[in-house]
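Rest of the complex left out; these chains stay put.
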Amino acid sequence: MVDYELRRNDPALDEDEMAVREAFAEFFTKECPSSVVRAAEPLGFDSALWARLLEMGVATMSLPAAAGGDGGTMIDLVLVAGEAGRRLAPVPLASHVCATRLLAAASTPQGTRICTIAHAPAVPGVAQLVPDAAIAADVIALTGDELVLYQGEEPAAHVPNQGSTPLAWWQPGANRTTLASGPRAAALHEIACAEWKLLTAAALTGLTDGALALGVEFVKTRETMGVPVGSLQGVAYPLVDTAIEIAAARNLVYRAAWMMQHEPGVRPELPLMAFGAARSAATFGTATVVHAQGGLGFTVEADSSLYFLRAKGWSAITESATDMTRVGAQLVAGLG
Amino acid sequence: MDFGLVELTPAQQAFQREARAFFDEIVTDEVLEEERETGAGFNLDVHLALAARGWLTPEWPVGEGGAGLDPVCCRILHLELVYHQVPRVTAATTRLVWQAAERYLADPRLRAEVKAGVANGTVRMCLGYTDPDGGSDVAGARLKAVRDGDEWVLNGAKTFTTGAQNCQYTFLVTRTDPERPKHRGLTMFLVPLDSPGVEIQAIRTFGGERTNMVYYDGVRVADRYRLGEVNEGWTVLRGPLDEEHGMAARDRLADLSMGQGFLRTLEPAFAAALTWAATPAADGTRPADDPAVLARLGQIATGYEAALGTPGPMGRVKGAETLIAKSAELIDLVGPQAVLQPGAPGLLGDGALDFAHRFAQGTTIYGGTVEVFRNIIAQHVLKLPRPSYPGAKQFLGRPR
């Protein structure tokens, strides 16, 4: 048998965590009904909503007090991201928060503009698709062995995309500030990308939960053959499986966030795993909900369509083809 | 067993060249762009151009408005229609309804008129099956038809009447006797869509298609438009439903899978992913240099090939669910470029990956949900016991 580690196993939110989650749940429920989500299409950015969210301190809440933050944790951030996802909030949460943390880690004061992160190495003259670059003129990227803040005059041109996100082709410009270099640059960048994936995983989990609520409501009331649709196992079981996948992904997100916060570097594969689990829950769950609503779920007027389009639309905007290979490599390396 | 290449006669080769040249000419970028924008599954010029060659009813004799094509040429024509992405939803529903109209229209003059119109493209027909809130339970239709002398008065609504805005008739399921068991109180009509009281309202899907809600407010329809006997609508309806459900025989040239029409959407998406995999990045490496990428492509291709050969109603389920699963996996593999949409620079294969993933979700519903098909397979293939529901003496099956 495989030896054990004696750890606590408690994903329940404590009072403070609960307060964070409830505050943001209330905020997004109130400020971000589906009409706001629709109105922000196709760019996927509501500047008024974003301004209010910044007022709530979302960008800096997880920074140490010395860096102008509230000493919040990765756990707080995944809770916020989860509630943003549940309401499909059109804001650059993951990008800007992770970029802000990265700037703080590199002891660089953050500006007032939206900042994002290029996930692939930046090569002059070569464009890459960067999340939120259509609203962020500040882009942090790895160039060679340097971590660089590129500050353009204005954001890059938005490209139409499935999830209505501010995606853009971006390439490094002339206005550059080096934040770090050598192995530290790569390490900081890797952590920021892992954090981005983790926050996106949290958002996808919340998104799937939001979609599930729509599906459950529908099948409770709709009848076929004289019985409620939801009483048929063929309809109910996929919804049950969606609930199971959400619970699984959520606790993996929590565990990854906790480890990142309290034992950074000990389980570097967890954010990648959480991203994989959340993406697959969102893919399965939103398709299940759309299908449970029958033809109606397939129409653009159904809110479930908004959820479906963002399941891939939010998860595909970062490259992840090698994630599982990296996870496997870390596990094999852990053997030695 | 035969999976061989069909050797074409010189005449068939000539036909293939002719068809390809014809479509190259008439399916212009504007046609494709319009279809992308409207999602109508129909283009009047193209429809009439097809009609002019008898290609709407290609196997009909030339004298009846067809082209008298042999089965091989019919198959070539079908594959060229697919290859050129010809908008053809309304052409297909028209053919489907014609089967019932041919058999059940009592008035020979009307029948001849409709037949001529089907062939020359001026008569187009759509399916009026689903009541709002009705779901897959077609036999539970509630739209009321009440006899008034030589006419019937219709009141109610149908949803998902795709193509109504371009059709002359809808194949309408009505409730003529609410007192009888639900399968015994239905009557079918071929309702002229220009009748006063018909209102067509667009519904858009995120797959890009347009369908419609159609309201019937005191619509009067003459009894000659009735199909089959009063209260015998279920029998009339079952013809096209069975055709849609693929219980009908198929020849050895036809697609094996009922789901192949859906699966075809995966082909350009897969081709786009292959191209992506084979394209070198700035540093010269290709995604295909990574065995893990190759393995995932191999898995996806295997799923596709397995689905392709799955026959009948099984193929219907497998085709739809394979398209859903594999289009999602392709996007996960390819990443950001896969979710770009038309108009974006760097679009792979015309946006085929984005499109396949969205389009896929409707395919588990079209012409009956996958659950309806699973019930059919459970009862008719595996002979499992039929579940009993309070509201159904039967479940889209044969009357007992």
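We call the chains A and B, going by the order they appear; numbering starts again at 1 in every chain.
Note that a residue touches a chain if its C-beta (ideal position, glycine included) is under 8 Å from a C-beta of that chain, and two chains touch if they have at least 3 such contacts.
Computed from a prediction, not measured in an experiment: that's the story for all the values here.
Across the entire structure, the chain copy numbers work out to A x2, B x2.
Here is the rule we use: only the chains that are shown with their structure count from here on.
Note: centroid distance chain A to chain B, computed from Cα atoms, is 37 Å.
By the touch criterion stated above, chain B contacts chain A in their complex at residues 130, 133, 135-137, 140, 159-160, 203-207, 211, 282-283, 287, 290, 292-293, 324, 328, 331-346, 354, 357-358, 361-362, 364-365, 369, 371, 374, 389-392, 395. For chain A in complex with chain B, the touching residues are 123, 126-127, 129, 159-163, 167, 169, 222-227, 229, 232, 234-235, 279, 283, 287, 290-291, 294-295, 297-301, 305, 308-309, 312-313, 315-322, 324-325.
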